[in-house]
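Just one protein chain is left out here, and the rest sit where they should.
Here is subunit A:
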Amino acid sequence: MKISVTVDGERLGAVAGQTVAGLLMSRGRVSWRTTSRTGRPRGLFCGIGVCFDCLVTVNGLSDVRACQRRVADGDVVETGAVDER
């Protein structure tokens, strides 16, 4: 089933059951935040919810693991760490 998700202000088509990380990577994005001290890129690393490297904000809730959160129709996803925005 096709659903619609907003990522950083852009409306994207997504597949129900896809994770946020899956959606981002299907669009060619391999990193979506940077480290706080040295600004190094971070995205999907462990892919199983352990490393907390892939954090995004979903519908205003920060620190959501993109690899664990499945997209729902109408979701608003913001990338970048909270202190980068």
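Criterion: a residue touches a chain if its C-beta (ideal position, glycine included) is under 8 Å from a C-beta of that chain, and two chains touch if they have at least 3 such contacts; residues count from 1.
The rule is short, and it goes like this: contacts and distances are computed from a predicted model.
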The complex's invisible chain, by UniProt name, from "ABC transporter", "F0F1 ATP synthase subunit epsilon", "Na(+)/H(+) antiporter subunit B" or "FAD-binding oxidoreductase": "FAD-binding oxidoreductase"
Full-complex contact with the absent chain, from A:Ser4, A:Thr35 or A:Asn59: A:Thr35
Touching the absent chain when the full complex is considered, from A:Val7, A:Val20, A:Leu55 or A:Val77: A:Leu55
Footprint left on subunit A by the chain that the document does not show: 35-37, 50, 52, 55, 62-63, 81-83
